[in-house]
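Dropping a structure here in structure tokens format, bear with me for questions.
One chain of protein is taken out of this complex; the other chains stay put.
Here the chain labels run A, B and C in written order, and each chain numbers its own residues starting at 1.
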Amino acid sequence: MLWFENDYSEGAHPKVLEHLVKTNLESLAPYGADVYSERARNKIRAACACEKADIFFLCGGTQTNKVLISSLLYPYEGAICADTGHINTHESGAIEASGHKVIGLAHKDGKVDAAALKSYLLTYEADATAEHMVRPGLLYLSHPTEYGTLYTKAELEALRAICLEHGLRLFVDGARLAYGLSAPNTDVSLALLASLCDAFYIGGTKVGALCGEALVFPGGAPKHYLSVIKQNGALFAKGRVVGVQFDALFTDGLYEEIGKQADALALLLKDTLMKKGYSPFLDSVTNQQFFILENETIERLCEHVRFSRWDAVDEHHTVARFVCGFCTTRADVEALCRLL
Amino acid sequence: MLWFENDYSEGAHPKVLEHLVKTNLESLAPYGADVYSERARNKIRAACACEKADIFFLCGGTQTNKVLISSLLYPYEGAICADTGHINTHESGAIEASGHKVIGLAHKDGKVDAAALKSYLLTYEADATAEHMVRPGLLYLSHPTEYGTLYTKAELEALRAICLEHGLRLFVDGARLAYGLSAPNTDVSLALLASLCDAFYIGGTKVGALCGEALVFPGGAPKHYLSVIKQNGALFAKGRVVGVQFDALFTDGLYEEIGKQADALALLLKDTLMKKGYSPFLDSVTNQQFFILENETIERLCEHVRFSRWDAVDEHHTVARFVCGFCTTRADVEALCRLL
Amino acid sequence: MLWFENDYSEGAHPKVLEHLVKTNLESLAPYGADVYSERARNKIRAACACEKADIFFLCGGTQTNKVLISSLLYPYEGAICADTGHINTHESGAIEASGHKVIGLAHKDGKVDAAALKSYLLTYEADATAEHMVRPGLLYLSHPTEYGTLYTKAELEALRAICLEHGLRLFVDGARLAYGLSAPNTDVSLALLASLCDAFYIGGTKVGALCGEALVFPGGAPKHYLSVIKQNGALFAKGRVVGVQFDALFTDGLYEEIGKQADALALLLKDTLMKKGYSPFLDSVTNQQFFILENETIERLCEHVRFSRWDAVDEHHTVARFVCGFCTTRADVEALCRLL
Partner (left out) sequence: MLWFENDYSEGAHPKVLEHLVKTNLESLAPYGADVYSERARNKIRAACACEKADIFFLCGGTQTNKVLISSLLYPYEGAICADTGHINTHESGAIEASGHKVIGLAHKDGKVDAAALKSYLLTYEADATAEHMVRPGLLYLSHPTEYGTLYTKAELEALRAICLEHGLRLFVDGARLAYGLSAPNTDVSLALLASLCDAFYIGGTKVGALCGEALVFPGGAPKHYLSVIKQNGALFAKGRVVGVQFDALFTDGLYEEIGKQADALALLLKDTLMKKGYSPFLDSVTNQQFFILENETIERLCEHVRFSRWDAVDEHHTVARFVCGFCTTRADVEALCRLL
């Protein structure tokens, strides 16, 4: 069976695991106060060119989104995102459970469109009943998006400018950030995110860690953030578990290397399938590829490959998602292509 | 100045106020256990042809929606409504603040469309990631809708059937229910609502009460509902204040009489304006009328009339809302028509 | 039947009701933007000697406590109060439902003791695990307390000083404030409260209003407070209903006059019962009196008087509560005394 189901089907990247093993029996301070967590924070600060950043290690994407968004919003504020945004679709209502409306704008290639955002905000502000409506307080972006697409530097700068003008905080969900940073032709870097965002997170779970995400506040975190995390049930007793993994991921460029390898294989898959006449659903440039397949093809494929069925296109066609991770090999891709 | 701004610009209907005055100095049990509240509950039960209904008096529409919806949903469930639904637009995120997603479906004349609902539910249930999505748990309808339109008996029955099939509870927001019950040609009655809904509320604030809504559970309320209400900060110490008013509203047909009079005046306004060539925005048959006016007309009108500007239609036209209430007179309508 | 059950058994004070009747048919702006609400706010500002105060009218005590406390606390903060405090005992967990721990300190005559507060805060701050504990964020006081006792000016100043030193906001629940302001020998005034509190509320429901409390922010309210109130389901569409009542209560000293009359009758009751040899439970100086009665006496009394049983003292004795309100007469008190 070939695995293209997702980028979290295996455990940890060997180098990450090795670091866990090597440090396993050292006695360390709990709750993220250990030396490896501090080392990882410093490496991330350096990679972001942001020495004053506050960084916290959490356990998963939904958890990180929930803790962050609820901590940056006033109770009467909501979070704006693309209607395809993860917080709007696949977090079982975690953001709303924290008390906040998720306002989904019609996406454009999986992204928030600056013009649509601007229009929404102007309409809101002109409304005589604005006080009776949910006040937009934060813009949530995924980079890469849920459809593997990427913002450009210019797009992010335009969105940031709108945020500043209208009093919104900017947060980027980087669950698969490595695959974005390593994509060909991207001009978005960690340093750029640090210069534009109020907060963003660097995903570990989907990039070779057993678990863990690094939440970065370039301008400093809200007060008493350890209590915020604890109250959300999101504080690791053995904070080292994530700290050690990020220490490995940010050593010798491993984080971007994982991204680069998976992107390359995904683009090989994309090129091959397009040459074979298959139609991509959207123009993804990262490790997730979405293709429109006939339902019969999908049925046939299921016997040999683990992958995901996305939206139905019509009665006879469905979008299939194929994901490459740190374990995917060139041979896997070639084998998949032979099946199609 | 002519007042067509809303149906809550004045105090109480004279008969309601009179009842408050007459009973004012009687010593009564608190928290809704007084004789007038019980009398009102019995009159409402009779009007609904539902002797076993549990009824609670609350203070306002948003409060009632919030208390009810959060009490009928499991934490992981959301409420479906028309995207124009009050809970989705004008309650400052009260439902989300109680932890639940509001799922807005594209409206059809301000109403939830059965086919759209069915399609949404089937798609949800077929989704392999359904457990990661917000489970639809309740259907919220406004009757009349926010645009003055009405469901028919057949439409409500169709929606109820879908709810039963897919495990949704059905809740009707009757903030302006009187205007719906009294509309010409409607086949929706209190008894019908009681036979179809898990809960609905009979609005008082917008129908001649100082404040107060009657929340009706035809099949009985969830356990310990007084505690639910208290915990939400929604329990009147002097429960009599609402009980006495509903006792008056449900005596000698006052509730429907208020509706009938306002509807008649609103339809007179509608007919007159249409004869003059103005275009209604939607075909409202109740006490709220929405007309597309030129912006210049709106500016001119503002000097003589209080009314609301609704959505912009285009650069030069805006939807204006005119509302009739228990204080509106035929002379008011005629004066308004002369200005147009 | 004599009524000493509570101070909310009757409707409105005649002067309050008269003002409602007189203004009933005037067309006014909704949501508290009407002229009577503004007039009431100005009279309250004057009475508090605090021209810059922001004032909002809400519907009941629990609602006001919940809206205020949750709006002044960070998510990880809790509210400190006497263990007998209303928020800790009789609000069905409304504060916790808004996400915050209520930290009850052992009361002293129904009051928070400055030494106990100081000790609690010093212990908290010295705790190495403080970040894992609930951070004290607000001090909640009732004045009068739930047992009818009063803080002195010196006590309030001492508590305020502790609050300032330890970063706590100070909030006073004035559900029965009139009875405190009018008590003999008190040195606590509205102006004093305005000078010491971050927020306090002036109770209407228990002082001759049909419903309504005035929430006062001497130094200004948090941003977008109308949205905060709306989101909590606490915004009156007909804001005038409370505004008109407070306009009456703050005209010609009515608010304190109601307090004065009820206090005088309650103290007459207290003096008479003490002369008869009955023991007060606590030394209340306001409109609620608590006496230790034999259970047999209580049974006998129940046939002629409505009053409340408070805590059991021992197997044979129970605390009885007798409350005077704006409708209580000297004849009522004398009749009650004859029964004892």
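We take it that contacts are C-beta pairs under 8 Å (C-beta built on N, C-alpha and C of every residue); 3 or more make two chains touch, one makes a residue touch a chain.
Not measured: the values here are computed from a predicted model.
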Checklist entry - Touching the left-out chain: which of A:37, A:88, A:145 or A:205? => result A:205
Item to check | Identified contact with the non-displayed chain, of A:241, A:282 or A:336 | outcome: A:241
Checklist entry - Of the residues A:48, A:80, A:97 or A:301, which one touches the chain left out of the display? => result A:97
Checklist entry - Residue-wise, where is subunit A in contact with the chain that is not depicted? => result 1, 3, 5-6, 8-12, 14, 17, 20-21, 23-30, 59-67, 91-94, 97, 205-206, 210-211, 227, 230-238, 240-241, 306, 327
Checklist entry - Which subunit B residues would touch the chain omitted from the figure, given the whole complex? => result 70-71, 74-76, 131-132, 135, 223-224, 226-228, 230-231
Checklist entry - Which subunit C residues would touch the chain omitted from the figure, given the whole complex? => result 75-76, 78, 89-93, 96-102, 128-129, 131-134, 308-309
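Rule of thumb we're sticking to: only the chains that are shown with their structure count from here on.
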Checklist outcome for this item: Superposing the Cα trace of subunit A on that of its twin subunit C calls for a rotation in degrees, to the nearest 5, of 180
Checklist entry - Centre to centre, by mean C-alpha position, how many angstrom separate subunit B and subunit C? => result 34
Checklist entry - Roughly how many whole angstrom separate the Cα centroids of subunit A and subunit B? => result 41
Item to check | Junction residues of subunit B - those touching two or more other chains | outcome: 91-93, 97
